[in-house]
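Here the complex is missing a single protein chain, while all its other protein chains stay put.
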């Protein structure tokens, strides 16, 4: 069902954990749908992501996309992190089953939510960043 | 599907053939339904069935019931022959599959038809004998 | 019962499951028995096997794998195709066209719909059992939603002009379903060339196991589920997959495809030999079905003055397995609707015999069969009042 990359990131997730006094924290998803992701960012004064951690409640794909997303933004600038799309996460994982594509969207949203928190706390604006939905599944119901 | 008795009478039918100048001949059934039986009777002056022959176009059960019916009436008086019911034929054959019960009725009718012919030719009446239907399936259609 | 020698000539009723197919099935009973819907690795094996079979079947038809839906056999495929189409397209119309010589799985399904407000046109066939194409054309109406005509008839083997029918249906924007239960695995079929929208097949008719078949449904055809429940078969046909059955059918299909040409040649040789000897040596008999446009393995004769069941039983006593019309209708008193449709009178239809050979038969078996039939037909005629009348009336000599 899952690619080897997904299985690897699921079984050995990178960057699991919390960051105390993080520069930004974002939580997206909801338990009703079975996926919640939280991302902690530690960003230095040059807007470089020094460290990143995540916690995820969800399926294998949710864990793997969180793990991959953190890898993709770690050490990058805030602007570079903004370029990490769900597509990039999926590609880095060698693809996801169609029913699991929403997990990669969630990972993108989680990064954005954490960046938003960082921007708000520091009173800055990040180009292209929109206020995150508190629940990314909002407005998606039929 | 068939009892051993039926198979025996089907494979080795007794009394197959014709009787020239028979005392009575009866033909029943129709080709449309796939069964035709013809019975020839040779009846002596004491109303004893001296000989009997049959020809049948039909399934295994039709052949076997014809054969058994001829055996049951052979050597009997006309009155005794009147007692040979389809039930008696079936019992003598150790039964028939439900879809084949009509064959035993046909055999009874064939005997009756031959007796009727005999009675007509000789201007006598046989107790309990009714004019045979020319086609026993007449009036049976839904 | 002891395994005794028998000459099996009823391959249209069912075939021997190929030992290769049985072999292929075996691991999926007690080793890789996982439910393909489960997510653990054990189940991945059965899922993979199902996918492989689906691809094999699709490949043979020139279709996509996701256009193949597994069913419990040909009857379910026919019921599904017709009932679900009728329902899905009811707002377009309620008229369905089929032929008079379809299998009961199609005819009785159409009868069922006829009682529920649908109108069915049963198109005639000619004396060779081939649909009257002009009649079919004329039957088309603006509210016609489906044409269902079989690829090959199960009793007399006649091949229907499905390519022309498919073209016609397409031109009129009407769906085309074909019951290819007798044809799949025996003659080449290409769903795109023939514009087939739905096609039914059944494993046990081409040396696969019984109880498994499939319905091909062209992408884009709006069709409802027939069995509701789990999400199997892309939510269109519920029920835990019959993994061993699917694997067995896939293996048999692959085998059938690979050996089709040589099998057909062998079958044509055998059936041709049967036809030739019977026509030459048995008087008052008639070959039913088209002499050329027929399944390679099919031989169907009517013998005047003789009833079919008697013939069958006597053949069985000689170890020869044959059939008189469709296997499904045995037990019924009516003669086959197919033989009546090609214009045989009832009594002749009652005296019909179907022999369907396989490539495993031999010429020696054919000789044995013809000799047996000759002897039995003579014996039955000798006790037939119809034959007696015929000889007397015609003043003919007994030519038997």
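Read from first to last, the chains carry the letters A, B and C; within each, the first residue is number 1.
One rule holds in what follows: a contact is a pair of C-beta atoms (placed from the backbone, for glycine too) under 8 Å apart; a residue touches a chain by one contact, two chains touch by 3 or more.
As the structure is a computational prediction, the values presented were derived from the model and not from experiment.
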item: Contact list for the unshown chain, restricted to visible chains; value: A, C
item: Residue among C:323, C:336, C:361 or C:384 touching the omitted chain; value: C:323
item: Positions on subunit C contacted by the hidden chain, ascending; value: 1, 3, 6, 8, 10, 13-19, 21-22, 26, 29-35, 37-45, 71-76, 78-79, 103-106, 108-109, 111-112, 202, 204, 209-212, 225-232, 238-245, 309, 312-313, 315-316, 320-323, 326-332
item: Positions on subunit A contacted by the hidden chain, ascending; value: 2, 7, 10-11, 13, 16, 18, 27, 31-38, 54-60, 62-63, 99, 102
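Criterion: only the chains that are shown with their structure count from here on.
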item: Separation of subunit A from subunit B, taking each centre as the mean of its C-alpha atoms, in whole Å; value: 92
item: CA centroid of subunit A to CA centroid of subunit C, Å; value: 57
